[in-house]
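Note that this complex is displayed minus one protein chain, with the remaining chains in position.
Here the chain labels run A, B and C in written order, and each chain numbers its own residues starting at 1.
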Amino acid sequence: MTFIISLVIILFSVSWFIYAKSNFKTVFFTELFRGMLLTQKVAHRRKDTIQYPEEKLPRSNRFRGLLALRRYPNGEERCIGCKLCEVTCPALAITIETQPRDDGTRRTTRFDIDMFKCINCGLCEQACPVDSIVSTPEEHYVVTQRGQNIMTKDKLLALGEAIEPRLAHDRKLIHEGDG
Amino acid sequence: MSEVVATKQSVSFILDGKEVTGYRGETIIQVADREGVYIPRFCYHERLSVAANCRMCLVQVNDGKKTLPACHAQISQDMVVNTQSSTTRQSQQSVMEFLLINHPLDCPICDQGGQCDLQDLAMGFGKGVSRYEDTKRVVKDEDLGPLVSADMTRCIHCTRCVRFGTEISGIPDLGALGRGEDMRILSYLKTGLNSEVSGNVIDLCPVGALTSKPHRYRGRSWSFTNHAYYSAHDCLQSHVYVHTYKNGIDGQDAVMRVVPRQCDSINQIWLSDRDRFSYLGLQHRDRLTHPMIRDGKSWRVVDWETALTLVSEKIQSVIKDHGPEQIGALISPSTSLEEGFIGQKLLHTLGCRNMDYRLHQRDTDYMDSAVHTLPQEFLSFEQLDNSQCVVLVGSYIRHEQPIAGLRLRAASLKGTRVLSINPIAHAWNFHCEEEVVVAGQDFVQFLGACVVSLANFGAIELSDRWRERLIHIDSSTQSDRFAKYLMQSDGYLLLGQYAQSHPHASAIYKLCSLISSVTQMRLVMMTPGTNSTGLHAIGYGPCHRVDSVNMSTGESSYQMIDRPKQLYLLQQVEPEIDHYDPALARAALTRAQTVVAITSFTSPEMLEYADILLPAAAWTEFSGSWVNITGEINTFQAIKPLHGQSKSAWKIYRVLANLLKCEGFTYHDISELRADIPLLSSGCLDESIDGEVDLSPPLPRQLADQVVGSELTRIGELGHYQMDTLVRRCDPLQRPADKVIAKIHPDTVRRLGFDDPGNDVVVSLKQGQNVISCPLLTDKTIAKGAVYCPVICHGDSQLSGRNDAIEILFSEDDQ
Amino acid sequence: MTLFTLMMVVLQIGLTLGLVLFMVLYLILAERKIMGYMQGRVGPNRVGPLGILQTLADGIKFLHKEIILPAQSDYALFMIAPMISLVCAFVVWSVVPIAPGWVLADIDAGVVFVLAITSLGSYGILLGGWSSNSKYAFFGAIRSMAQMISYEIAMGFSLVPVLMVSGSMNLTQIVLRQSGGLLHWYFLPMFPIFAVFLISAVAETNRAPFDITEGETEIVAGYQVEYSGFIFAMYFIAEYTNMIFVSTMASLFFLGGWLSPFQGTPYFSLLFSWVPGVIWLLLKVLLFLYLFIWIRATFPRYRYDQLMMIGWKVCIPVSILWIFVVSLMILGGIL
Partner (left out) sequence: MMIDLVSRSNALGELKNFTFNFGPQHPAAHGVLRLVVEVEGETVVQIDPHIGLLHRATEKLMESKPFNHSIGYMDRLDYVSILPNEHVYVMAIEQLLGLKVPKRAQYIRVMFDEISRILNHLLVLGSTALDMGALTPWFYTFREREILMDCYEAVSGARMHANYYCPGGVLRDLPNRMAQFEESPWRFSSEIKDLNAPRSGSLLDYIQYFTDIFPARCDEYEALLTDNRIWKQRTVGISPIDADRALALGFTGPMLRSTGYMRDLRVDQPYAVYDALDFNIALGKTGDCYDRYLVRVAEMRESNRIIQQCVDWLRRHKGPVVSDHPKVVPPTRERSKMYMEEMIHQFKHFSEGYSVPEGETYAAVEHPKGEMGVYMVSDGANKPYRVKIRAAGFPHLQALNELCRGHMLSDVVVILASMDIVFGEIDR
């Protein structure tokens, strides 16, 4: 009896072995284990997570984020209300009204950018003859109330003032062909 | 205005490899334009003379090395013109380069940017790359007045503006001084631009040197929407494009500018300043936005329902208490056919006949006898161009219909003789063959003298009745000369504003009709307002033909004021200025129980006399139809949203009619209303102008007796920038000169027994009870026996009838 | 029964539930962290130090969220269904021994009880899917039923040899029969059965790669698509409780429960003799849990029909076959 049982077991083992040898992968799940090994390996690598907001992805100085209006170093706003950005904007996001200012210069009385419409294509910056409207590296902006999507002239100028050093630096780099 | 008169001898030549045919004397550019071959140009303009000073149109001819200016070079048989060859291209590029050398880098702030010939041609024909490194010329700008702004650094010296002044407008405001690099375009006398068509230089200037000052820096051509429309300030109805801008002013659609629309039969490519800039009044602070009703001394803003209900109650109570004849309607002559029709229908339904649009006229008998018959012919500018003689009767056509003035000047340059009978020796911009300056009291007499002269020459067989009336009038040498012209030529007798608002307009009209009936001269009344002709044609007025025999009559505008009514309905008028007798009108309105004003604008005076104000759509805001002086019916659509809560006037009438429970006012839109107007549904004026004018109306027995029993008559001109409510509110057009200043001929002063008082004297002018004091100037252009004192509303004191008798009171010190 | 015993029982139940919930709390976090690591990212790390309060925060968030009742759903069933799942997931713990004598109810038919209650748990999913009145949920419910039934059988069959060898259905007894060191544990002689049990366990708990009931890219979230707020959290907790439970079962049945692997080995047994059995059990459970997460992080999902094929054509035949093999082994005296 024991003999027969042993024989059955041995026979079973041999046939199993022969089958397993020809179908090694199938039987022993090797490709599955390879995959599991990889994931295990990756678990020990350095992580790619960026701990926003403490760290951020590096931003190219060509980055096209929020738009801003710049001023000249003497405090005069650059914008002369030529409306080139308005006409070139493919999304019709810019609305400008102009009037002669008291000193007779052409100035905007209204300069609204609808950030919902803006597609950040950068054409306005390319079109501006006085480097007034610029794409800033500012990519983080939120809208919590109706109407906040409209960047008014004041907001645009304030943003431009706030990051003017960076803007000037980027423009210098680009000018030198280095940006 | 080509100097070269094309004769009809055909010449064929090769243009860009294609054989084309022109006429001898034509220039290359004319043929090329006809053939659709574009040759760039700056100085050449088809309506101006050839200057050939920009050199942009250089083309290669006969494979020569030297290129010729196509605007000046005449075509010849078998010549070969090449507009595409490398030589042509090179010369174009070189010219372009030179033109741009001194041009400032102004595109971003220049109003011309986007519609600038210089930009377009630089793109199309320039090199695209600059080589010029040197300094640029800078020119100091000059103040050209409130309408045109000058940035002369941008000027490329094409001299189009100069040629416009000398050739088209006849008022050479601008000229070129200096030569070469130092050449400058400026106004010689530093007076700015003073002509009534000065705005056209804005269109003509191919660069941004001359731009519109009210429009300055306010928009770009590309962001405007272009609408075809008609201007509303004279009977020509110049064709215009109105440019609107979505969310243009304070987030609302606004009219940004008005430019001419080419129409060869009316305004060609020109536009008067009045038509061009009047849009500025649309945003005036006087604009009425809500219905308002008087609350004692103060005004209350109410909704439409309240206001209209109140109006209907007032009307009903007046009808009940005093009868419908105690209602009077005064409407603007610019009212559209639709509005006029529905207003008239409403009043007829109420049983009222007192309605009139001829506010400026005192004597309207001649028109009232010709209901449904136009008392005149239509004007055809084509005929005007070819006519031999034009007589201006009491018309300062330059101001009253500036574009007609331009056309008349063009005709006069071609040989038309212009004669004038006016109370003022006006500053004509053309040669006036014969000018008669007579005061109001002599006006009829002179025309009578002309008739007598005609009779003496045998041109006319006077009936006994006429003979009886002309018995005391003798012909003079002047009237003889006039009569000769009238007999020998065909042309027009143009009755202007003065003639129509003369206290004896009927007499003037009858005499002119008489002349017209026996000569080749066609009688045309240059009606005031936009749509007088149309309103007359649909029968708006006190006289209404009930059937072919019976006529029901009401009161004309003067009578309505003369015999005050209980309720006045005003539409787009300010009788304190518009009416023939402002003082009387104001008194009547103040006395009236109720004054309902359907109006776009309010004025301080209106706030005093009116009781209910209903805001109506202003120009560009309503749809309608007008008939102009050439007999065209111009139908147009509103192009701008209504201002505030204002409504189209026809809708106000319709709702009012519904509230008054009148039958037959079920119009849902304007097309249904139009279908009801025979004139519009037939689209033809001919039927209504059929019929003869009765030339034997009741005239005074002797025309000579018509002299008003006074030594002085007033010339109460309504300034051409004052003539309707919109223009009045266009600030840039209102000049200091429009202040009230009385003028008088020095001889008249002497005849009155005073010395020439000089220029700084303040005198009192008196008409009946009304006295005003104002500075008096002596001016030799004023007819003797007349005092020039324009109609302007100035506070409480106002003069009376425009052309009535006047007294002049020098203060004691001066005597 | 005195009041004291009653209180003790309540205390014990509370302790067990508390322990399970605590484990669930951190299992969820562990899953997110481990998966994150395997995907080259760090997982939650903002709520509390290293993110240890993340799940708590999520739980609080769920409590605050609105429970949205789908229109025309069977509201009563819709609310009851997740409770069934949760109750079943908790009840099974009553028979689970975590150390000799540390068991709420040391009943002799423990295995039967476990099988019965886990089967009952699938009603929660079925009813949830049905009562949602949503097509996706309906799909999920159908899939879930088919899967549960199939793998209940495979699981049941795979336990038969264990019962045969241990000769008892009392879980404590089954563990104790494996004492004697690593080589005496059942996973070695019954390896294919062990594998089948593990696969069935994964399938029973709706874990990847057998998560077709949820199949979030196919049927969006399956039976729980309409659930929100805390009733959703109930399903969630039930699922993770079940996960811990099947891991515990696997440890008890095949890895000797709380027994030290070094039993019977000289020196080592002495060296680790101070380690309490609970720790050994915990380690084994964690091993399985890690495996579950690891698999989820690595493999795609099976298709519905493929899943059924594996259940019926692989797992059940193998377990039946191994019943015979084990019988032979018992006959042969090997076991």
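Definition applied: a residue touches a chain if its C-beta (ideal position, glycine included) is under 8 Å from a C-beta of that chain, and two chains touch if they have at least 3 such contacts.
It should be emphasised that the depicted structure is a prediction, and the values quoted were computed from it without experimental measurement.
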Discussion item. For the full complex, can you list every visible chain touched by the one that's not shown?
Written reply: A, B, C
Worksheet, complete the sentence: Of B:Val20, B:Met79 or B:Leu100, the residue that touches the missing chain is B:Leu100
Worksheet, complete the sentence: Contact with the hidden chain, among C:Leu127, C:Ala208 or C:Val326, goes to C:Ala208
Item to complete: With the full complex in mind, choose from B:Gly113, B:Gly219 or B:Gly554 the residue touching the hidden chain.
Response: B:Gly113
Worksheet item: In the full complex, which of A:Lys21, A:Arg46 or A:Arg146 touches the chain missing from this view?
Response: A:Arg46
Item to complete: Touching the hidden chain in the full complex, which residues of subunit A are there? Just list them.
Response: 25-26, 29, 31-32, 34-35, 38-39, 42, 46, 48, 51, 54-64, 82, 84, 87-88, 90, 119-123, 126-127, 129, 131, 135, 174-175, 177-179
Response to the item:
Touch rule applied to subunit C and the missing chain gives residues 35, 38-41, 135-136, 139, 208-209, 211-212, 215-220, 296-306
Worksheet item: So that we can see where the missing chain sits, which residues of subunit B does it touch?
Response: 97, 100-101, 103-105, 107-108, 113-114, 118-120, 122-123, 126-130, 132, 220, 222
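The criterion applied here is as follows: only the chains that are shown with their structure count from here on.
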Worksheet entry | Separation of subunit A from subunit B, taking each centre as the mean of its C-alpha atoms, in whole Å | 61
Worksheet item: Tell me, which residues of subunit B touch at least two other chains?
Response: none
Discussion item. Multi-chain contacts only, two chains or more: what residues does subunit A have there?
Written reply: none
Worksheet, complete the sentence: As the complex stands, subunit B meets subunit A at residues 107-109, 113-114, 216-220, 222-223, 247-249
Worksheet item: How about subunit A: which of its residues touch subunit B in the complex?
Response: 80-84, 86-87, 95, 97-100, 105-107, 129-130
Fill in: In the complex with subunit C, residue positions of subunit A that touch it
1-2, 5-6, 8-9, 12, 32, 35-36, 38-40, 42-45, 47-49
